[in-house]
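A single protein chain has been omitted from the complex, and every remaining protein chain is retained in its original position.
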Amino acid sequence: MEVEIATIGGYEEVGRQCTAVRAGDDVVIFDMGLNLSKVLIHDNVETEQMHSLDLIDMGAIPDDRVMSEIEGDVQAIVPTHGHLDHIGAISKLAHRYDAPIVSAPFTIELVKQQIQGESKFEVDNDLIKMDAGETMQIGDDTELEFVNITHSIIDAINPVLHTPEGAVVYGLDKRMDHTPVIGDPIDMDRFREISREEGVLAYIEDCTNAAKKGRTPSERVAREHLRDVMMSLEDYDGGIVATTFSSHIARVKSLVEFAEEIGREPVLLGRSMEKYSGTAERLGFVDFPDDLGMYGHRKSVDRTFKRIMKEGKENYLPIVTGHQGEPRAMLTRMGRGETPYDIEDGDKVIFSARVIPEPTNEGQRYQSEQLLRMQGAHIYDDIHVSGHLSQEGHYQMLEALQPENIVPAHQNLENLAKYVDLCESEGYNLGDDIHLSRNGNVIQLTE
Amino acid sequence: MEVEIATIGGYEEVGRQCTAVRAGDDVVIFDMGLNLSKVLIHDNVETEQMHSLDLIDMGAIPDDRVMSEIEGDVQAIVPTHGHLDHIGAISKLAHRYDAPIVSAPFTIELVKQQIQGESKFEVDNDLIKMDAGETMQIGDDTELEFVNITHSIIDAINPVLHTPEGAVVYGLDKRMDHTPVIGDPIDMDRFREISREEGVLAYIEDCTNAAKKGRTPSERVAREHLRDVMMSLEDYDGGIVATTFSSHIARVKSLVEFAEEIGREPVLLGRSMEKYSGTAERLGFVDFPDDLGMYGHRKSVDRTFKRIMKEGKENYLPIVTGHQGEPRAMLTRMGRGETPYDIEDGDKVIFSARVIPEPTNEGQRYQSEQLLRMQGAHIYDDIHVSGHLSQEGHYQMLEALQPENIVPAHQNLENLAKYVDLCESEGYNLGDDIHLSRNGNVIQLTE
Amino acid sequence: MEVEIATIGGYEEVGRQCTAVRAGDDVVIFDMGLNLSKVLIHDNVETEQMHSLDLIDMGAIPDDRVMSEIEGDVQAIVPTHGHLDHIGAISKLAHRYDAPIVSAPFTIELVKQQIQGESKFEVDNDLIKMDAGETMQIGDDTELEFVNITHSIIDAINPVLHTPEGAVVYGLDKRMDHTPVIGDPIDMDRFREISREEGVLAYIEDCTNAAKKGRTPSERVAREHLRDVMMSLEDYDGGIVATTFSSHIARVKSLVEFAEEIGREPVLLGRSMEKYSGTAERLGFVDFPDDLGMYGHRKSVDRTFKRIMKEGKENYLPIVTGHQGEPRAMLTRMGRGETPYDIEDGDKVIFSARVIPEPTNEGQRYQSEQLLRMQGAHIYDDIHVSGHLSQEGHYQMLEALQPENIVPAHQNLENLAKYVDLCESEGYNLGDDIHLSRNGNVIQLTE
Partner (left out) sequence: MEVEIATIGGYEEVGRQCTAVRAGDDVVIFDMGLNLSKVLIHDNVETEQMHSLDLIDMGAIPDDRVMSEIEGDVQAIVPTHGHLDHIGAISKLAHRYDAPIVSAPFTIELVKQQIQGESKFEVDNDLIKMDAGETMQIGDDTELEFVNITHSIIDAINPVLHTPEGAVVYGLDKRMDHTPVIGDPIDMDRFREISREEGVLAYIEDCTNAAKKGRTPSERVAREHLRDVMMSLEDYDGGIVATTFSSHIARVKSLVEFAEEIGREPVLLGRSMEKYSGTAERLGFVDFPDDLGMYGHRKSVDRTFKRIMKEGKENYLPIVTGHQGEPRAMLTRMGRGETPYDIEDGDKVIFSARVIPEPTNEGQRYQSEQLLRMQGAHIYDDIHVSGHLSQEGHYQMLEALQPENIVPAHQNLENLAKYVDLCESEGYNLGDDIHLSRNGNVIQLTE
C-alpha cells in the first residue's frame, strides 16, 4: 500500500501545524493550527472576519493547497490537543473537507467553541469524541488509534494510523510525564507494544526542545516548586496575584489548591481563564471547589476586583491572564492601574510560566513587569516546566518506537537540524531514514 | 559602648570572607575564608606550603592587617559553615590570635581536618563546638548566639553578637528553607524575636543572589527534580553516574536514596566525597546505608570501578566529584578514559549542580562534558537549587530583623549595589544606614 | 569657600540628568534632562500638557526640590548638549530659577524650540550662546568655561566651574575623539592645563560605558564602516533606506555624502530628521548639498515618497527616523506598508545605530525588522560607535585631570559601581575621594 506524508504546515516554524497522512485511498489530517504571531505583528487584524487565502498569505494558517496533489479521500481531521497552533485554523479550513473532526473530548469542546466564534465560514463537519486507548476504522485496512500522552494541556493524545505497512505515529506535542497532576501518565507501554507487534513505519516528532539537554521534568516538579513559593507567602497579609497559561488546567488546579492551603480564596479572572477552566470543569476533568469564581466579562471582573478590595486583598488569590505580558491581558491592565485592584508596595505577583523566548514577548513581558514594579510589586517568575520533550525524552521515544522513518516537525530548519543530530547519534541518517521536510512537501514512504 | 565592624575580606569578591565585630574591648571574627580562584589561576601552587603574606598578596586570603587598628581582644573566631570561602584561611591566620575557634560541630570537624593538613603553620587554637540555639559569653555585656539557618551544607548557622547597643547579626550564607532534607528549617522565629526584644544594630548580609527575582526554592524542590530524573531511568540497564558538591550532604543523601529506589548500589568516589560524607556520617548528621562505600584514595577508587565493571554497571550508581568539570576531579578523569569505568553509548551522567558562572569554570565544564559525550554519554544537568537567598528572601529577612544598619557582603561592588537598591526600596539609604564597604575598612556604628 | 555638589537627577538612572554646583553664594545647574522611558511606558501621556510635579512623581524629570536646601543663587542653567536626557526638562523647571540658560549655540537653538513647544509653563529665561573656549563670570571669584569635547551630537561641551578651591569639571557626555567628522577634536590640552595650573577639585563623570573594555572608536571608524557598506551597494538597482539618530549630524552628513558617491539623491524624512538637520544647517554646522530635501510633515513626506516611487527607488536614499523600531517612526511605518514607499524583495535597510539594550527597545526593534523582512528587506545593522567613553577613555581623563574628588553619574548604582572599581584601580577610594551619590543628595567638598 502506498503511504505518504504531506508536511503541510509547521515544518518551517512553530505554529500552524498540519500534516496529512495517506494510506492507500484514505487520508487523515493531523492538526490544523494557527501561527498567532503572524497575526499579532499586524495591527488590528480580526481573524474571525478573514478569508483563508489571506491568512495563508500571511503565513498564519497552513497552506493546504498541496492537498490537491494527494490522491485519496480525507476521512478524518484529527487535532491532537487544544492549543491554538494545533486547532486554530480548523474554522478556516475544515469546511473544505467532507470529513469529521475526531479528537479527545476536551479538544472537541474547544474546537466547537472556536467554530462558534467564526464569522466568515460555515463549518459543519461532524465532531466526534474519541478517548485515548480507543480506535476508529479509517479505511478497509487502516485504523486510527489515540495513545495517551502528557502535555501542558489536558486530554492530549498522540494519534496513530495503523496501516498494513506499519504504524504512522504522529508525535506532537508531548513531554514524558509519569506523575502528571491531572490525568494518566504517558502510555509508554502502548508505544512499545505498537513497535513490537506491528512496527512503526514513520514517526513525526515535535522538535521544540531538541536542543535541551536532559529530561523535561514532570508537572509534579513544577507543582512542588509552586507549593514552595506559595507556602513561603503563608504569612503575607497583602495582595498576591498569580498568572499562568489559561489552558494549563493542571497548573490552575495547583494554584487553586495552594491558595486554599494558605487561607486565600482563589478566583479565576480573564476571558480565557474562564473559558478553559470552565470547560474543563464542565467536562469533569478537574474538580474545583464548588464556589470557585471564574469571570471573563469585563463587568464581572471589575465587580470581583471591587469585592476583593472591599473585603481585603489578603483573603484572595486572583489567578489571571497575562503571563506573557500581553498588552491587553488582565495582569498588564492591572499593572497599568486600569482595574479596581490596587497593587501596593510589597504585593506579590507569581508568573507560573516562562517567557516564550522571542524579542516581542520579552519586550512585552518586561514592560508588564516594569508597570507592576512601579507600583511596588515583587515578582516571582519561571515557576514552570516545559510541555515538550527534551533530548532524553527523544531518546526514550526512539528506543520505544524504533521507527523506520523519522519526520522532524514543529520548528524551523535550524531547530529541526538539532533533532536530526540526535537521531543520527542513534544510527539514523539524514536523507535516508530521516526526512527533513518543508511546508508543502510530500514524503513517499512506501509504494 | 563602641561597636564597630571591620570588613576585612569578601567585600570586593566572593571568597576569603572575613569580618570582625568589636563591641567595647571584645572582638569576634566571623569567617576566615579562601578565594580558591586566586590560587587556581596560577599553575602548581601548593597553598599548604605557602606563607600568609604571599597568599594575602595573591588576594587568596583576607588581609587581616587592618586588625592592628582595632582596639580590643579577639575572643573568638567563628566560622559559619564549612565551605572553603569561609574556613579556608583559618590554617593560615588563626594562629595569630589568642582565641578559640567556635563553630557548629560539623564545621569544627572540617576545620580540624584543615588544620591537620597545614604544613607551614602550627595552629593550636582551641576548637569549641556550639550548636544552633546555644550561646557563649564573650565580654561582660556581650554574648554570642548561633541561630539555625539553612544552606547548601549541613550545620550552618548565623552567629549573632548580642551587645548592649543591640544585636549584630552576621547573615552569611543562607537560603530560607522551610523544608530542608536534612536538619531543621531556618529559625525565622528567633530572628524575629531578637529584633523585637533587643533590636538589631547591624545586619551583615550575603548578597550573592541579590539580583535574582523571587525565592530560592527549598532543597525539597531540588530533591523532587532529582527524583523525577532518577525514576525516569529506572529501566535503563547501562551505566549511570552522578556528581554534586561533595559538601552538599543533603543532596548526596537524596542521590543515595534514589539509587536504592531504582535498584542500584550507590557508591561515593573521590577524595572530597569521602571526606565530607564520611565526616557527616561519623557525626551522625546523616544515616547512610551501613554498607555504603566511600572511597577517596586512587587505589580503592580503581578497585571499586573494576568491581563495578565486573559486576555490571547497571547495578551501581557512582556518585563522584567533578561537577564543575575540574580538570583533576573524578568525573573529568572518567571522561578522559583514565579510570577503569568505561562510559558507553547511552550512559547517563547527572550533574546535580549548576556551573558557577565564570568563563574558566564554564570552559572546564564544557570540556568535561565534551569528553563524556565523545564516549556516548547523555548529560542531565542543572538539577540544583542555590544555597543563597534571592530577592524575596532578602525582603523577608529585612522585615524579620528591621536592622538599624545594613552591611552588604559576599560580592563585588556591582553586586553589592544590587542589594543596596533592594534595601533602598525598603526605605534604607546608602551612606546613611546602608554601609557599602571595601576590604580593609572599619565602620563605626556607635560611640 | 564652600563648594558643594547637589546630585539632583541621573544618579540612579540614565536620563533626567541634573546637577547643581554651589561655590560660595553662587550656584550653577548643569543639565535639566528628561527620562523619556518613564513617559513612554504609559499610554498616551502628553508631556507638553503636564505639570512638573506629576512628571517628578513619574520619575521623568529631576526632583529639584533639593534646591531649597542649597544656600545661594542660581546664576546659570547650563545644558551640555542637545540630547533630551540633558535638556528635556528645561521647559518644565527652568522658569523656577531667575537665571539665564547658557549653552553652546546648537544646544541653545534646540532649547529654544523646546520652550516654544511647551504648553503648560511660560519659560522666559534668557538664552545665552557661548562657544567652547569661552568663559563667563559667575560670582566674584568663580567663572564658567566651556571646554570642547566630542559626542554623538555636534557642539557638545564640558562646562568647568573655576572656583578658588579648584575647578569643578562636569564631564557628561563624551567620547575621546581625535578625528570627529564634524567639529574639532576633544580639547585634552585644555583639560591638562586646568589640572596643571589650577587643580581639579571635583570631576563629575559619565559612567555609561564604564564596564566596556578598551576605547570607544572615533566617529571616523563608524564613517569608514558605513562607507564600506554603502560602496558595496553601488551596483544595487533597487531601494536602499537608511536610519540613524536624527540628532547625530555627523552621521547624517556621512550618509548624505555616501549617497551621492553611489549616485543616489539623499533625502531626510521624519519630523526630527528635519528638525535637527535643518537647525544644524541653518546654524552653519554642516554644509549639506543645496538641494537636500528635508521633510517632516506627513504630507510632504508622502509626496516625496510618491515622487521616489515614480522616478525610481534606485535613484534615492531616504534617510529616515526609526532606528530603534519606535512604533510611530517613519521606518516602522514603512515596514507596516503605511507609506507610499514600497519595500520590495532584496531592498536594503541600513541601521546606522545600535539598539539601546533594554527589552522594550529590543522588542520594538525586532518587530520593526520583522515587518521589513516580511516585505523582503535585507538588514544591515550596528553600523555605529558609541558616544560615551569606554574604560581607557576614563583612564585617560583621570590622568589628564588628576581630580581630588570624583562623582560618578549617568547610570544606576550597579553601573556607577563599575566606574568606582576603575577609579580604585587608579588609587582613589570609595567613601573617601569617590562619592557614590543618589538623586537628591548633597556632597560637601570644601568648607
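Note that the chains are named A, B and C in the order they appear, and that numbering of residues resets to 1 at the start of each chain.
The criterion applied here is as follows: a contact is a pair of C-beta atoms (placed from the backbone, for glycine too) under 8 Å apart; a residue touches a chain by one contact, two chains touch by 3 or more.
Bear in mind that the values here come from a model prediction, so they are computed numbers and not experimental data.
In the complete complex, the hidden chain is touched by one of C:302, C:381 or C:414, namely C:381.
Within the set C:114, C:218, C:254 or C:367, the residue that contacts the chain not displayed is C:218. The hidden chain makes contact, of the residues A:184, A:261, A:345 or A:421, with A:421. Considering the full assembly, B:364 is the residue among B:364, B:391 or B:405 that touches the omitted chain.
Interface with the hidden chain, as seen from chain A, comprises residues 412-418, 420-421, 424, 429-431, 436-438, 441.
Listed for chain B, the residues touching the missing chain in the whole complex are 41-43, 336, 358-367, 370-371, 374. Those residues of chain C that touch the chain absent from the view are 176, 178-179, 213-215, 217-218, 220-221, 224-225, 228-229, 231-232, 346, 348, 378-383, 391-392, 395-396.
In this section, only the chains that are shown with their structure count from here on.
In terms of which chains touch, the assembly is arranged so that all chains touch all other chains.
Interface of chain B with chain C: the two copies contact each other largely through the same residue positions, with over half of all numbers used appearing on both sides. Chain centres here are Cα averages; for chain A and chain B they lie 42 Å apart. Centroids built from CA atoms put chain C at 47 Å from chain B. Annotation for chain C: no residues touch 2 or more other chains.
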